[in-house]
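The other protein chains are all here in position, but one chain of the complex has been omitted.
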Amino acid sequence: MPKELWKGNEAIAEAAVRAGLQAYFGYPITPQTEILEYLSRRMPELVRAFVQAESELGAINMVYGAACAGARVMSSSSSPGMSLMMEGISYIAGTEVPAVLVNVMRGGPGLGNIAPSQSDYNQAVHGGGHGDYPRIVLAPATVQEAIDLMGLSFDLAEKYRMICMLILDGNVGQIMEPAEMPEMQPVANRNFDWATNGAVDRPRRILSSIYINPPDEEATNFRLAKRWLEVQANEVRYREYFLDDAEFVIVGFGTAGRVALSAVRAARAQGIRVGLLRPITVSPFPFQVIDELAVRARVFLVAEMNMGQMYNDVRIAVRGRVPVEFYGRTGGIVPFPDEILAEIHRIAAGRLAAEADPRGAWLARMEAAR
Amino acid sequence: MQKEILIAGFGGQGVLFAGQVLAYAAMDAGRVVTWIPSYGPEMRGGTANCTVVIADEEIGSPLVKHPPVVIALNLPSFDKYEALVQPGGMLVVNQSMVDRAAKRSDITVVFVPGNEIAEETGDRRLLNMVMVGALLAAFPELQLDDVKAALKAHLPEKHQKLLPNNFAAMDKGYEVAKGQLETAAV
Partner (left out) sequence: MTTPVPNNVVYDRPEGFTETPTHYCPGCTHGVAHRLVAETLEEMNLIPRTIGVAPVGCAVFAYNYFDTDFVEAPHGRAPAMATGMKRVLPERIVFTYQGDGDLASIGMGEIVHAAARGENITVIFINNANYGMTGGQMAPTTLPGMKTTSSPNGRDVETQGYPIRVAEMLATLDGVGYCVRRSLHDPKNIRLAKKAVRLAFETQVRGLGFSLVELLSTCPTNWGITPVQSLKFVEEHMLPAYPLGDYKVTPSVATIKI
C-alpha cells in the first residue's frame, strides 16, 4: 500500500479496524477524541459495534463484556479517563480475557491539562487497578510504529489472554507522518475455548474474576505470573541507535525518545560517543539489554516527560554499576533537543556518583533555570 | 538533510493547513516528514502554530526550539518567533498584520502583504497559500510546482474547484517574496 499522511490518533483507529476490530466502546476526552470520532463513522459503515458510553466506567465494562464474548475489542482514553477505567482493567485482568486499550497521555495529576505527557507510565506499567496482574504495554514513538503496534496488540492480547495497552504521549496522537496501512483483515470468529458466547453444543462456561477460596486465587496469581514469564521471554521490543560504541546511553520512550534521537545525532556530530535505547515494550521492560549495556557504558541518562518513572526501571537494570542521570519535562511540556544535548554535555563532562538518586539535583537545576 | 518550518498565526488563518500542504509535498517528493500542531502551552494567547520537519532520514524531534524557517501571520507570532529563528534563517512575515520593522539583521526577513494579496486574488482565506508561495521563493528543499501538485493530489474532490485561486495566491506570494529577495541581494 502507498504511504499516506496520517494523524496518529486516526491512524491508530484505522489500524485497529484493519486488524479486525469488532467493537469499540469509548468516551470523549482530549487529546484522544479523534479515535472515538473516527470510529463513530468507520465502525457502523462496516456494520461493526460502536457505542459512545455514558462514562469511561461504562466503556471499560462494555469492553469487558465484549471481551468475554470473544470479540476483538478496544477502548481508548486519556489520563483522567484511564484512571476511571482502572476498576474494569483489574477485572479484565482477573478474568484472563484479552482487551486492547489506548491511553493518549496528557499532563496531570488531576484534571491537569491537555498537553502531551508521559506521566501515566507507572499507572500503565506498575500500577493502576487493584491486585497482582501483569499487562503488556507498548509505547510507539511514530505514526508508523503506532499502526504496526496496534495490529500486534490484538495478537498479543489474545495470545496471552492479557490486557495490552498502548501508551502514547499526546504528541504521537496529534502528529502527522507518512505511513503505510496494513491490508484489511476480515472480522474473524476466533472460537476461543473460553469465550462465553452461548453454550450451543458445548458445556456452559463461566467467566469471572472471583476466587472466593484463597488457594484458588493464589493459583490464579501463579498462572498469571507464569504467563508473564513467557511474555518477558518472548515479547521485549526496543530500538537501538548508535549504541555499538556508546560511552553514554540515553534511554527514552515515545516522544522523549524521538527528541533524544535528535540530541544524540547533534552530540555525535560533535564527536561525543552517545547512543540511544528507545524501549517499545515498556512492559515487558528491556531489562536485559540495559543490563548488558551497563557493562560498557560510562553513564546512563533517562529522558522522560514525567518526574522519572521509567527511571526506576532503568536503575533496576543498571544495578548501581554506573551513574543513571535523569532529565524530564512535565506538566505537558515537551523537551527540545537542545535541552537533552545540554544534558549530554553535562554527563560527558561531569564526575557523577553511581549510587545517589540524581533527581534532587535535577530538580534544583530545573528550578534555578525557571 | 533536515529542515524545519514553523508556521504561526491566529486560529482561522489557515496555519495548520499551510503546514499540511508542505508536508504532503515533501511526502510526495519521497522525503521523510512530520507535521505537528501547536499543542501545549503555546496554545495560549489565541495563536496557533504547527511545525513541519522535512528530512532524508528518520526524524527525531518533531519540534525545534530554533527553527531555520518561520512564517508569521500576525504580530504576536512575529514578536515571539523573530527572536527564535536560527541565525542565518528566514522569517516570512504577513505585513498586513504587523506594524513594525524587523529587529534582527542576522536573519532574512521577507514582508508580504498577505491579506491584501489574498483579497485581490478573490478570498481572504487564501492568505495561507500566499504565505506558502512566499516561503517557496527561498526554500530549495521544495519546488513551487511540487507543492501545487501535492495540493491538487490531496485536496478532496469537492474542493478541487478552488485550485486555480489557490495556485494564483501561491504564485503571487512567490513573486512578491522573490522580488524582495532579489532587491535585497543587489
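Here the chain labels run A and B in written order, and each chain numbers its own residues starting at 1.
Everything below uses one rule, namely that a residue touches a chain if its C-beta (ideal position, glycine included) is under 8 Å from a C-beta of that chain, and two chains touch if they have at least 3 such contacts.
Please read these numbers as outputs of a predicted model, since none were measured by experiment.
*Asks:* The chain left out touches which of the shown chains?
*Replies:* A
*Asks:* Would you indicate which residue among A:53, A:82, A:224 or A:256 is in contact with the undisplayed chain?
*Replies:* If we include the chain that is not displayed, A:53 is the one touching it.
*Asks:* With the full complex in mind, choose from A:28, A:65 or A:182 the residue touching the hidden chain.
*Replies:* Counting the whole complex, the residue in contact with the absent chain is A:65.
*Asks:* So which bits of chain A touch the chain we can't see?
*Replies:* 22-23, 25, 49, 51, 53-55, 57-69, 71, 73, 87-88, 91, 95, 196-201, 204-210
In the analysis below, only the chains that are shown with their structure count from here on.
*Asks:* Using mean CA coordinates as chain centres, what's the chain A-chain B distance in Å?
*Replies:* 34
*Asks:* Which of the residues in chain B end up touching chain A in this complex?
*Replies:* 20, 23-24, 27, 32-37, 39-41, 58-66, 154
*Asks:* Any idea which chain A residues touch chain B in the complex?
*Replies:* 3, 5, 31, 114-116, 170-171, 174-178, 255, 258-265, 332-334, 336-338
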